[in-house]
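Note that one protein chain is taken out, while the other chains of the complex remain in position.
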Amino acid sequence: MRRAVSRSVIVGVVVVLVLAILGVSLLTGWFGRGVETTTTPTTAPVTTQTTVTAESPRTPVSAKDVLKVAIGIDLDTVDPHGQTTTVVYNVVRHIYETLLWYDEKGNVIPWLAERWEVSPDGLTYTLYLRKGVRFHDGSELDAYAVKANVDRWVDPTVRVPARAQLGPVKGAEVVDKYTVKIMLKEPFAPFLRALASYLLIASPKVIEKYGNKTITEPVGTGPYKFVSWEKGKKVVLEANEDYWGSKPLIKRIEWVIIPDASTRTAALLAGDVDFAYNLPPTELDRVKGDARFQVLTPVSNRVIFIAMLPKGPLADPRVRQALNYAVDKSAIIQNILFGLGVELKAPIPDHFFGFYPMKPYSYDLDKARKLLAEAGYPQGFKVVLLHPTGRYLQDKQVAEAVQAYLSRIGVQVELKTMDWPSFVAEITKPLDQKTYDMVLLGWGPGVADAHFTLHGQFHSGQAPPKGLAAAHYSNPTVDRLLEEAMREVDEGKRRELYRQATEIIWNDAPWIFLYTQAWFYAGAKSLKGLMVYVDGEQIFFHKAYFS
Amino acid sequence: MTLLHKVREARRRRIREQWEVFKSNKLAYIGLYILVIMAVISVIGPYIAPRDPYEFDLSKARLPPSLEHPLGADELGRDILSRILVGARYTFGLSVLSVIAGASIGTLLGLISGYRGGLWDTVIQRVNDILLAFPTILLAIALVAFLGQGVHSLVIAIAVSSMPVYVRLVRASVLQVVTEDYVVAAKMLGLSEWSIMVKHILPNVMAPVLVQLSYHMGLAILIASALGFLGLGVPPPSPEWGAMIGSGRVYLFRSPHIVVFPGLVISITIIAFNMVGDGLRESLDPKVRALVRRL
Amino acid sequence: MNDILVVEDLRVYYELPQGVVKAVDGVSFNVREGEIFGIAGESGSGKSTLALAITGLLRPPAKLVSGRILFKGVDLTKFSEREWRSIRGKRISMIFQDPTTYLNPVYTAGFQVAEVFEAHRGGVISSFLKDVVEIFRRVKIADPERRVASYPHQLSGGMKQRVLISMAIAEKPDLIIADEPTSALDVTIQAEIVDLLNELRRSLRSSIIFITHDLALLTEIADRIMVMYAGKVVEIADRESIVSEPKHPYTRGLMESVKYDRKARLKAIKGSIPSLIDPPKGCRFHPRCPLAMDECRIYEPKRVVDAKGGVVYCHLYKGE
Partner (left out) sequence: MASSLSTYLFFRFLQAIVTFFGAMILFFLIVRLLPGDPARLLAGPEASEEDVAKIREALGLNKPIYEQLISYLTSIMRGDLGISIKYGTPVLNEILARLPYTIALALVAEAIAVAIAIPLGVLAALKPRSILAYAASLLGILGTSLPVFWVGLMLIFIFAVELKVLPSSGAESPKHIVLPALTLAFFLTGNLTRMTRAAVLEALSSNHVLTALAKGLPFSKVLLRHVLRVSLIPILTIISLQLGALLGGAIITETIFAWPGIGSLLVDSLFIRDYVLAQGIIMFIVGVFILLNLVTDIAYALVDPRVREVLWRVR
C-alpha cells in the first residue's frame, strides 16, 4: 500500500514537472524576449556630439531610471492620426508632438511652431516652425513634414476618427522650408485649440512608408522614443537624448496595462508601479490616507448627464426641470463618486472656453412636484433610463441613485443596460426607433472649448442618426448662436454667443445636468515634476524625476 | 397482483431505498435542508424582508452591520439583509430554471440521438459538438445584445451552454440501455417509440442527469456572477446575489460587508447543491444501492 | 480424512450508520480434504461474506469481530496482509459469481491469469503466457492460444467463467471457494462448469467450498452441505441426510420446494429474510417457521450433533 502510494506520487511528480518545465520554459522564452509586434525605427538616430545641453546645472537628477505607470487599457493604435482614447493619446503624446500646445492655465502656446498668423477671414493659418527639431529617425521637422501630416489627415482613405474635430481643413501648403500654411474650407474658431489637441506630427519617412495603412512604427519628435509594445502587457519608451527641449530626466517609462481597477490600486500599494491612472473612487480614502502616495484628482473634459428625449411627458420643459430639481447631485457626488466630480453649472465643464455659470437646479422636491403638477403629471409617469455599465465612473450606481431619487416624485424609472457597442448602436438610432426615454451619457471632447460640447450635443444638425446629440434637442436660436460662435474669430464675441446659447439650453433643460467627472491618479510621493494640464486629461512625465 | 403492480411496487421500493441511502448521508441531508430553506425564502422573501430592498438613502451608504441593518447597508444605503432575502428568488430561480431548461432539452435530444441513431444521431451530435466548442461568454454577449440585459438572457445563456453535457450523458446511457431485455421486450410488444423512450428508457437514464443537474445548479450561480463581473449580469437594481457581489466588488477592501454577505450566501447555496449532488450520486448509483440492499 | 479448514464461532459485522449488521454471526464448520463442501442459503444469509472472510478480503465497513479460521491448523485471522498475500491465489483461491464484472475489461484474459503466477513466482507476465495456455486447455477453453490474447468483452459468459476458474486453479491450491460460480450462466453451461469443477477437484485433489442459493444443485454435487439462514448456521449434514431426512424446518422447506419445482427455489417458504440489523430474538427463523414454539421466540437454539456427525440448530432436537 505504502509503496503503491509512493509510486503513484512519483509518477505524479514526474508528470507535473514535465508540465511545469514546459510552461516555465515557454514563459521564460517569451518573457525574456518580449513579443515586439512593432519594431523600433530602423534608421539609427543621428547623435550629434556637439548638441549643447541647454539645461542649467541645477537640473534635478532622477534617483531612479525607470518609471512604471499603470494604465487601464491596452493601446489600440500608435498611429498618430488614428487616436481615439484619452489615455492612449497621453501615452503616444510622449512620442509625438503637436504644432501648438497649452500652458498650465490652458492657454495656447507655441510648440513645434514658434509662432503663427491667422488671416483676417479666418481661413488661412500660417505657422512658422521651430528650427533644428529632428524626428527620432533623424529626419528634420520642416514644412514638408507638416504638409505630409496634414495631407494624411485629410486623406479620406486613411482611418482618422477625429477628422471632423480638427475642423474643416482643406489642405496645407509649403511656403518655405520652415513655414507652412494650413487652409480651412470655412472659418473655424477653435482651430488653434484643435490643432494643439489633435494633430500629432509623425516622421515623413514613416508616413511615406505606411501611406494610408495603419502606422505601427511610432516616430515623432517628442521627449521619449518608442521601444516596444507588448500587446496587452506594456509599452516601453526611452528618453530621447536629442530632444530639442529640456532633456527628459527619467531614462525609461514603462506603461503597464492593468485592466482591473482594483488590481491597479493593489499594484500601486504593493509598489509594483510608481504611478497609476484612473483608480476606483472607492479607494480614494485608502490611497489618500497612505503617506507613501500623492493623489491627483484633476477635473476632466467629460460631462456626465442624462439626456431626455423630447417625447411623452419629457417633451415638456417643466417636466425636465422638475427632474433636474429632483436629483440631489451633490449627494451623488459625495457618496457615490467620493467627491470625484464637480456639479455642472452649465452644460460644459468650468474650465472650458465659453463657460458661463448658471443658477443651479438645487435639490428641491417641493419645487419638482409643483412643476410636475403644473405640467399635468402630479402622479408622475413611467420612463426607461438607458445606461452603460463600467464605462464611466460608477455609472451603474449613479443610474440606480437617479432611479431612486426620481421615484420620490412619482417618476418610475426602469433601468436598462447594454454592452457598449449595443449601447452606441441604440443611441445612434433615429428618435422614433429609440426604445428608451432617457440615457445616461458622458461627453468628453479632446479640446476644452464650448464648441465641441455644445455644437456636438445641442445643434439640431447633430441629432442621431447623423450625429450623437443625445437629447435630439432642436432650437433654431441655439443652432444659429452655435453656428455663429463657430465662425467668430473674436474671442469676446464668441464668449457672449456661448453665454446666450448656454442660458437657453439651461432653462430648456434637455438634460438632467449632473457633473463633470474628475480623474483619480495616484503615484509615489517621491515622483516629482509631473505636469498635469488644466483639463486633467493629460499628464506629462517629460520633466518628472524621482527624488 | 398483476405484473404492472409488481413493476410499480419494485419502483416504489427502489425509490424508498434510494431515499434511505440519501438520508444516511448526513451532509447530503443538510444540503437538502439548506436548499429547501432557500426555496422557501425565494418564495416568501419579500414578505419577511425587514425593509424595502430598493429603499435607498445615500446618508446611510456603506454603513457597517448594526441593529438597524443586521448585515449593513450597501453602496446606496440599501439594507443588505433585505436585498439578500428578496434576491433569493432571482438567484435561486435563475439557477434552477436555467439548468432544468438546459437539462430537459438536452435529455430529449440525447434520447432521440441515442435511440433513433442514424441521421438524427449524426446531426444532433455535430450540432452538439459545435455548441460544446462555443465559449459561454460569446453566447452571453450575443444573447444580451439581442434580448437585452436581464434574467431571461442569463437563463437562456446558461441553459444553452449546459445543454450539450446532457445530450452526451443521456445518449451514452441510452446506448447502454437499448439492448437491455426490458427495452427489447417493449419493442416486441409493439409499443410506440415515444412510449418506449419515455416510459422505459428515460427512467433508466435519469440518475446521471439528476446528479449532473444538482452540480450544474450550483455552477449556474457562479456563471451568473462571472457574467456580472463582465457587466453582462442581471441589471440593477435587482438584488440578484451575483449582481450584488459584482457591483459591490470595488468595495471589497473598503467596506467588505457589501461583498462578503452576498458572497457567503452564494457559497452556501453552491455548497448545498454540491452536497445534494454527492448524496444523489451515492443513492442513485445501483452499485452502492446493491451494497446496501445486500446487507 | 483430515480437516483442511476449521471455522470456529466466526462473527463478521458491518458497521453502518444505520446500525450494526450481523452478517455472519457465530458460524462454525469444518471442510475436509478433497471434499466438495456446499453452503446453501438465500441472498442475505451471509454466505458471500463468509467466503470473503475466509480469503481475508473483507473490506470496511465489514469487520471480523471474533472467531478463528484454521487453515491446515494455522489461524488465518492472525495473519498480516503480507502473509495473506502468500496464500491467496496459491493455497486458497476464489471463483466469483459474475464473470463479467470480476474480470478487468482493460486487460487480456491471458494477462489476468498470468498475474497469479507473477504474484507467487515473480518474473514478467509474458513469461507465463505458455503456462496460461496450458491451464486454458485444462479448463477446456477452445483455441486457447488465441484466447490468451482476447479481452473479456470478446469472450462468452461461459468462457469468462472458465477464465476465472483458470485463475483459481493456476497454482493448484488446496482450497477453492466457488461463490455462486454458475448462477450467472445458462443452464447448459452451468452443467458444464459443474462437471469441470468436479473433474478438477479429482485431478488437483483440492477441496472446494461451493456456495449457492440452489440447494438442488448442491444435492447433486456436494459431499456435505451446510445451510445458512440470516447469518447463522441452520444445519450441516452429508448429502444423503439432507436429501432423505432434512432436520431443520428451514432445510425441509427448501427440500420441499426443490422437489416440486427446481425453479421455484427458496421462494416456497412464506415471508422473507429478516433485517440483520435487528434480527428476531431467539431462533431467527421462527417468524417463518411452521413449527415455531414459545421457546423459539426467546432462546437461541443450541448446537445439536447427531450420530452421523450432522449438526442442527433447532429447539425441536434438544432432547436427543
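Chains here go by letter, A, B and C, matching the order in which they are written, and residues are numbered from 1 within each.
Definition applied: a residue touches a chain if its C-beta (ideal position, glycine included) is under 8 Å from a C-beta of that chain, and two chains touch if they have at least 3 such contacts.
Everything quoted here is computed from the prediction, not taken from an experiment.
> Check the whole complex and report which displayed chains the hidden chain contacts.
When the full complex is considered, the omitted chain touches A, B, C.
> From the listed residues C:4, C:164 or C:226, report the one that touches the chain absent from this view.
Hidden-chain contact among the options goes to C:164.
> Of the residues B:103, B:220 or B:245, which one touches the chain left out of the display?
Of these options, the touching residue for the absent chain is B:245.
> Just to verify: which one of A:82, A:380 or A:523 makes contact with the chain not shown?
Hidden-chain contact among the options goes to A:82.
> One chain isn't shown here. Among A:64, A:159, A:252 or A:480, which residue touches it?
That would be A:159, which touches the missing chain.
> By the contact criterion defined above, which parts of subunit B meet the unshown chain? Give residue numbers in ascending order.
That gives, for subunit B, the contact residues 122, 126-127, 129-130, 132-135, 137-138, 141-142, 145-146, 218-219, 222, 225-226, 229-230, 245, 249, 252-253, 259, 263, 266-268, 270-271, 274, 281, 287-288, 291.
> Which subunit C residues touch the hidden chain?
These residues touch the chain not displayed: 55, 57, 60, 81, 84-90, 93-94, 96, 98, 101-107, 112, 115-116, 118-120, 151, 153, 164, 167.
> Under the stated touch rule, tell me which residues of subunit A contact the chain that is not displayed.
Within subunit A, the residues touching the omitted chain are 1, 3-5, 7-9, 12-13, 15-16, 19-20, 22-24, 26-31, 35, 37, 74, 76-77, 79, 82, 84-85, 156-157, 159-165, 213-214, 216, 230-234, 256-260, 262-263, 266-267, 269-272, 419-422, 424-426, 428, 443, 445, 452, 456, 465-468.
Operating definition for what follows: only the chains that are shown with their structure count from here on.
> Where is the C-beta contact count highest, in terms of which two chains?
Looking across every pairing, the one with the most contacts is A-B.
> So which chain ends up in the middle if you average the CA atoms?
The chain sitting closest to the overall C-alpha centre is B.
> Provide the C-alpha centroid distance between subunit B and subunit C, rounded to the nearest whole angstrom.
Here the centre of subunit C sits 47 Å away from the centre of subunit B.
> Please tell me the distance, in whole Å, between the geometric centres of subunit A and subunit C computed from their C-alpha atoms.
85
> How far is the middle of subunit A from the middle of subunit B, if each middle is the mean of its Cα atoms, in Å?
44
> Of all residues in subunit A, which are in touch with two or more distinct other chains?
None at all.
> What positions in subunit C touch 2 or more of the other chains?
Correct list: empty.
> Using the touch definition from the top, list the residues of subunit B that touch subunit A in their complex.
Residues 54-56, 58-59, 61, 75-77, 141, 144-145, 148-149, 231-232, 235-237, 247, 249-254 of subunit B touch subunit A in their complex.
> Which residues of subunit A touch subunit B in the complex?
261-262, 280, 282-283, 285-286, 328, 331-332, 334-336, 389-390, 396-397, 399-401, 403-404, 415-419, 421-422
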